[in-house]
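Missing here: one protein chain of the complex. Every other protein chain is in place.
Showing subunit A:
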Amino acid sequence: MARERTNDQMPDWSNYRGVLVFVEQRNGIAKNVSWQLLGAGKKLADKLDVSLMALVVGDQVEHLAREAVYYGADKVFLCEGPELKDYRTRPYSRITLKLIEEIKPEICLFGATATGRDLAGAIATHLPTGLTADTTELDVEPHPSRLLLASRPAFSEKMMATILCKQYRPQMATARAGVFQALPRDPGRQGEIVRIDNPMSEDQIAAKVVEFIEQRGGVNLEDAEIIVAGGRGLGGPEPFKMLQELADALGGVVGASRACVDAGWIKHEHQVGQTGCTVRPKLYFAIGISGAVQHTVGMSNSEVIVAINKDPNAPIFQIAHYGIVGDLFTIVPAITREVKKRRAAKLDPTAAFRA
């Protein structure tokens, strides 16, 4: 009996296998999201019983191909050339497209960064296939459906949506930095490195990168193990010095709510939350921060959260492991003093008795 082909029935995609991760880099330094994606990709590949592949593009980036292996890739495609030093949409998308058409991965992952979104958006249109944006959860259905379950926040993070791509391959997604966990780096890991060609020469590329102006000012919230974040309760830019002292004592960095950034008290690069960084440090201090959902989506996965707020009903206390109701201006300096004392005690165990 002939069965009717319903819309839900999937075409035969058995020639598409494996998971491919795009490794983003600048000046030979990989973005951490790349290794985080290899960590996420490894879980998917293992569940599907396929190999995890990576693509490294740039100038003199062979070491990154090896790093990709250490971070979990079974096979790394490497495309090098001086004309590939800076990311430019045309050559990078050509290279990636050609590779995807050749190796036919069933899943392709990119960082939800400016570069990752720029590149993935171009490729998905060209292929064509579906592209799920800005995912924060990735899973797969086992064989035979092998569907990527790509979930992303929606409506200002108030909801989550799981998005599928049934009728096209590969299934593509960009994934947010700081959400997925990289595997521990294992320099003993073995993998294959395959060199591929760049089909474009410099004179075929209209875009010229004139200059890159680094703007990091040393803050790297996404990789920080300890973050001391302040909110509107600080009342101005001055008290951030107090937070910096606590951060220094702990060996952490300073974060902020958007209220402070909007008020011009601190630069945007310190902002945690929906329109700032997503962080998952081991220890997060929320000081004078009320705990609006747009803030907490960016930090609720911290291992330990300490909240200090004068309002006992502040929503931040609902997600805090340790809550302190009181005036931040007296409590924070006291904590800093106590932390210094304890850390000094480690360096000189007798110090505690002399204090």
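Worth pointing out:
Just so we're on the same page, a contact is a pair of C-beta atoms (placed from the backbone, for glycine too) under 8 Å apart; a residue touches a chain by one contact, two chains touch by 3 or more; residues count from 1.
Methods note: contacts and distances are computed from a predicted model.
From the set "Electron transfer flavoprotein small subunit", "Branched-chain amino acid ABC transporter permease", "Peptidase M16" or "peptidoglycan glycosyltransferase", the protein name that UniProt assigns to the chain left out of the figure is "Electron transfer flavoprotein small subunit". Across the entire complex, the residue among A:D46, A:E83 or A:D118 in touch with the chain not shown is A:D118.
The omitted chain makes contact with just one of the residues A:H143, A:R195 or A:R343: A:R343. Within the set A:S14, A:Q215 or A:N313, the residue that contacts the chain not displayed is A:Q215. Within subunit A, the residues in touch with the undisplayed chain are 26, 86, 88-90, 93, 113-115, 117-118, 120-122, 124-126, 128-134, 149, 153-156, 158-168, 177, 206-216, 225-226, 251, 282-283, 300, 303-306, 317-326, 330-331, 333-335, 337-339, 342-343, 346.
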